[in-house]
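Here you go, one structure.
Showing subunit A:
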Amino acid sequence: MLFILLQTQVPPSNLPYLVAAFAVSWAVFFIYAFFVARRQRELQAEIRELQQALAERDSAQDSGD
Partner candidate 1 sequence: MTDFLRPVGVLVWKDIVLELRSRELVVSMLVFGLMLVVVFNFALSVTPQRVATVAPGILWASFAFAGVLAMSRAFAREREQGGLDGLLLTPVSRDSIFLGKAASIFIFMVLVEAILLPIFAGLMGFSAVSFALVLTIVLATAGFAIVGALFAAIAVQTKSREILLPVLFFPVILPVIVGAVEATKLAIGGESVVGIGHWLPLIGAFDAVFLVICPWVFSLVVEE
Partner candidate 2 sequence: MSVAPGQQDQRSKAVLRPNIKEIFLLVTGILMLVNIYMIFMVAPTDANLGNVQRVFYFHFPMAIMSFLAFFTVFVAGALYLVRRESRWDNLSYAAAEVGVIFITLTLLTGVIWAKPVWGAWWLWTPRLTTTLILWLIYVAYMMIRAYAPNQSKAAVYGSVMGLIGFIDVLIVYFSVEWWPGIHPAPVVGPLAESDSLESTMRGVLGFSFLSFIFLLVYLVWERVSLRSTEDNVKSLRFSLRRSRAGAAAGE
């Protein structure tokens, strides 16, 4: 770690750009993964509801006949 700090003395200091580039990349990946996962969960919940509604409907029709 100290080695790296010493190294940064010589070349131009442009650390903020480095930090910005990495922050942007990771923010985008995480936000994308988060939205995909959230949508997946919402849809799974909806599938369960729909299946239940369908099952109820089927059983209601069966008893109705």
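To be clear about the criterion, contacts are C-beta pairs under 8 Å (C-beta built on N, C-alpha and C of every residue); 3 or more make two chains touch, one makes a residue touch a chain; residues count from 1.
Inclusion criterion for the candidates: all candidates are chains of the complex that A comes from, given by their letters.
Predicted model only: the values in this text are computed from it and were never measured.
Colleague: If you had to name the candidate from 1 or 2 that touches subunit A in this complex, which would it be?
Modeller: My answer, from the options 1 or 2, is 2.
Colleague: Residues of subunit A touching candidate 2 in their complex?
Modeller: 1, 4, 7-8, 10-15, 17-18, 20-22, 24-25, 28-29, 32-33, 36-37, 39-40, 43-44, 46-48, 50-51, 53-55, 57-58, 61
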